[in-house]
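Sharing a structure with you now.
Removed: one protein chain of the complex. Kept in place: all other protein chains.
Lettered A and B in written order, each chain numbered from 1.
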């Protein structure tokens, strides 16, 4: 099943195109759905997910866990390590009363990787009721969804998509600042290779935001992305200096600059220093704004900033668990 | 405790030989039993296991999980990786309401391996109520059972045994074709080193089957195995060409030919090509037959065959979970 089949309602075993009627159905639209790309979601879908995520937060505060996924088994299939994402899904599933099969190292045979993935997905699908997949190769989640009889949740496929990260990013903004419409969002760091910012930018295009990019020349956002964002009606959307934009910024979204991208290490050092967020940056930032980061960080954000109440990156992780709980509950048809 | 003590009923703490009376006791025979070898099982035992496995399948279809192993803790102790087998036991335990301690990498000290295994088994036995063991060395499961106060389930010990695989293979045949008696089973691939086919062949000897072997010269079934099978009364039991037997075959059991077995890689390539099952093979096969494979596969079975309803290898994995659920329920005395 492909991304384009937005209503792939696997649990109901139907493949007829119900895309036109789906918006009216609300939560039932998610039942059995693969979560592969941010492109699947409309504004109204996000409202539904965030409403459920808010309920989840309240529930966790009150009682820690519920039993709505009792009897459900989730495969947490990680072809590359990611402590945070993997733990977040494991926590989300268990707080909903479901169980997890954690797979950190798939036993490879000397088979072409795509074929191995297909067989592994079908194998895990015979044991479990849904599969969370993290894979180094772009397009892997789509391949998995094609062969799987159980819902696939893309937890990052190489330079491709990481839709649950983008959803939790939006949820963080809404919860922290009360709204997204009207905000100025500034993205800082590696805007060329970072799938996180690409996915987030696409989702932000569903809202009325001004988008600014701050990146070293080597790591500027791809022209194709910028063009498509402008077409979507997102505000100015241009590359600027951090100094010129920080005092207007409501959301400063920082990403890691990977040392491996630079042939000349002195260039890397210089970039790293000049794009770091520190106490001085926060001094000229608005009083009511937030700094976000998908983590892990190296030194893009100085540790001294952690104590600033505007530093939202650890709260962002917690919001992530609630969003993933919401998605799981929706995909399993338990809302 | 040794394999030969078929009635090692650990939970009752007795070692007296009750082999003659056990068949009359039905399910209670399994209570606290180690599952070490296919040699432990008689025809009537398989009937019991498969009856319970059928109940498990129905239960999973209906409600996903039950609570009969609530309060039970299983150690899933894997000295070598096996995503499928490990996940299958984890799923089986959790669908029965039990919990799993997953151990993928035992911390080795510079001790002789047998001694380390003994200590680890006794350690895990102090925490958990049963131990699933996968180990690269033949005989490891027997060593574990000797020192363990808790039931040991052999999940593969080197070129030794893999009894739960053989049980799930038989269950697959029964469920897919309704019976085993009277069938023609053809085993294809590496019949020399593959423990899977050896264990399966021994269990098939409990039934009235015709057994055929198809293998390259280097990987023919050992004479000792063939002789003991003929002695057991299994049908013709000889090496043949696939072409000559495929149209009479009810069960085509394919195994992987490991590249490492061949010094001359051109021989490997040739073998691999000439023994592959593809759409042409399926064209001359019976209409009502199944193709099985313990997985993972490389290219012994062409991907085009996956769509054929006679391709049973993914369903085989699912049957595996039900058989393991049945064994766990029986060993814990919960049937």
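Brief remarks on what is shown
Definition applied: a residue touches a chain if its C-beta (ideal position, glycine included) is under 8 Å from a C-beta of that chain, and two chains touch if they have at least 3 such contacts.
Since we're looking at a predicted model, the values are computed, not measured.
Of B:99, B:259 or B:302, it is B:99 that touches the chain left out of the display. The chain that is not drawn here is touched, among residues B:123, B:179 or B:274, by B:123.
The residue from B:72, B:162 or B:198 that touches the chain not shown here is B:72.
The chain omitted from view is touched by exactly one of A:49, A:74 or A:90, namely A:90.
On the side of chain B, the interface with the absent chain consists of residues 70-73, 75, 99, 101-107, 109-111, 115-116, 118-120, 122-124, 126-129, using the contact rule stated above.
In the full complex, chain A touches the hidden chain at residues 63-65, 81-84, 87-88, 90-91, 94-95, 102, 104, 256, 259, 295-299, 303, 314-315, 317-318, 320-321.
By our rule, only the chains that are shown with their structure count from here on.
Here the spacing of chain A and chain B, counted between their Cα centres, is 40 Å.
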